[in-house]
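Please read the structure below before turning to the comments.
Complex shown without one protein chain; remaining protein chains in place.
When the chains are written out, they are named A, B and C in that same order, and each has its own residue count from 1.
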């Protein structure tokens, strides 16, 4: 949780993913201008200090030895997946990322040192696969159908995309972890603002909190109908 | 009226005096950090653009041909008097300025080109006359008592100081113009926020507006008892 | 679709060229903003609240800044109804906009006299009745907080005027819907809300209230969510048109009120921050309509999906 400004405008902190670390010290944050807060952020100069609270919540669970990780990003959702990719070996993963148009492609490898091979999809077909990244995912899974037991999907992006990825994974019975977005206030599991509806469990709680229980959840526990 | 920030923090504009112009184009503004707004202002960099509304209201009336102008400033009140001084010849005026301590002396001549002779008073005696600038004024007037008909006082500073200057002027029957301060919202005479109480006139209105009717008023119309 | 959208709105008997007005007390008598604003572009100008006799107003300080807002206790300082009609109105008649006169009295009789003072007077598009002031008959209790009293004032004004009557409600009540209904039943043509929320601020150095009057009215962006809620409540409580007021600083804010069902809006405190706020809002509304392919602003009004 980042405080973009001292003072009251905007009042609340903004949640961001850690997209990389250097020597366990500097956390790189990647952001896109979504509104007022991120716009202010974009005006910050190198060297300015901001108040950060974190890391918070639960991250991705790394794949097992023989599992192949399929990373599916939508837009700025690439940020946490890039961080995940840094922890994986190249031959252990398949990274695909969707953007609306070629001009908006985000290449985080330019920020950190390592270069990672990412398959691109653009909605308008201006670069890479033409269509949504979920199409690219389908294509990949079709080709690698016999591997399904050893595949695990990691996804981050807009809710509609996560919903689609989740349903693809469910159909094909592939385990899937999604990193969810939500408006947040406290970031600590205290305000219950960032709730996400899950299928009722034994303990009857119907909501989980993106800030504390998430942002990463097993896709199958989320009640996608409520999204 | 200066908008120190886009957005809502702080919400209202802040009133400032024009302290000099270059080629009728650039208005120099001199300020001290009084609170939140001026603090933000102090963080602005050269070249940044701010929204300014002005000039507004009524300035000082220049002295007549044979009148000697005595300029009495308190603290940041030196700003508009310096601008006045620029319009006067050196031998036509006497400029005195009070500060709390030598460290807080403001020397606007360093900002614009011209050098003006200013008598300094400091409350703690760390430089110049020891005591309030009104003491310096008294001293000057005592020495130049026979000139009283041709003297005119111009004052700007904290209300308490203006009150004192005004009473000195009234006692000695010297005309006096004061530049008043007030909290302001509109700056246009519309909100009636910046009212200052005056002695009832024929038209029965008891308040004048610092932003529009002022900030400069003839000292004798102000109801100093209400300040 | 790139044609200029139709911004005209009809509020019962009041027709306006667009839904953007100035709010009373924040735009003086209009003339103060002449050099900065093309007044002919505005949907309406609501002038400073007028009383029968001129009033000097409260002691100073009268204003204080607060987070995203301001407090004022101007004390309804004004030049009085006669001077307004003689000195300000002739000039206002030359402006191509709806001039709305805001009135307030200290008794029902005073309200009646104020209504009569404008009977037959040309160049006044409507009366806006400010019922948020202390009632001398009832020992200072505010008219606008009590539905029965509000109804009585409304009735007296409606009976004694030939102009559309807007009643302006205070938000400092338990049930804004009840108030809106009471006023509608007593014959008001239009309702406007909200007036300021009662608030207070303290100078911790001097341990004194920041306002000489101790308390004052809170306005500005801070109150927008409260205003929007109450406007939405009023819209759902009455059939007569509602004017939305409170914390509007840009066209997005204005849209929130229109979408919630307000037929028009008034812009107050924003005039201090950006004297051209009303003009900018009108432009912004046009731009939004064009972007969304909406040819008539009325298609936006009340279009909230719940």
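Basically, a residue touches a chain if its C-beta (ideal position, glycine included) is under 8 Å from a C-beta of that chain, and two chains touch if they have at least 3 such contacts.
Just so you know, these numbers come straight off a predicted model, no measurement behind them.
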| item | value |
| --- | --- |
| Selected residue (touches chain absent from view) among C:48, C:88, C:224 or C:263 | C:224 |
| Option touching the unshown chain, where C:33, C:118 or C:232 are the choices | C:232 |
| Omitted-chain contact residue, chosen from C:25, C:43, C:57 or C:247 | C:247 |
| Subunit C residues that touch the omitted chain in the full complex | 66-69, 71, 145, 172-175, 197-202, 204, 206-209, 214-215, 218, 220-226, 228-229, 232, 247, 252, 255-256, 259-260, 288, 300, 303-306 |
| Subunit A residues that touch the omitted chain in the full complex | 3, 8-13, 51, 53, 182-197, 204-207, 212, 226 |
| Contact set of subunit B toward the excluded chain (per top definition) | 8-9 |
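Note that only the chains that are shown with their structure count from here on.
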| item | value |
| --- | --- |
| Greatest separation from subunit B - chain, by CA centre | A |
| For subunit B paired with subunit C, centre-to-centre distance based on mean C-alpha positions, whole Å | 36 |
| Rounded Å distance, subunit A centre to subunit B centre (Cα mean) | 58 |
| Approximate Å spacing (C-alpha centroids) for the pair subunit A, subunit C | 47 |
| Numbers and ranges of subunit A residues touching at least 2 other chains | 8-9 |
| Junction residues of subunit C - those touching two or more other chains | 67-68 |
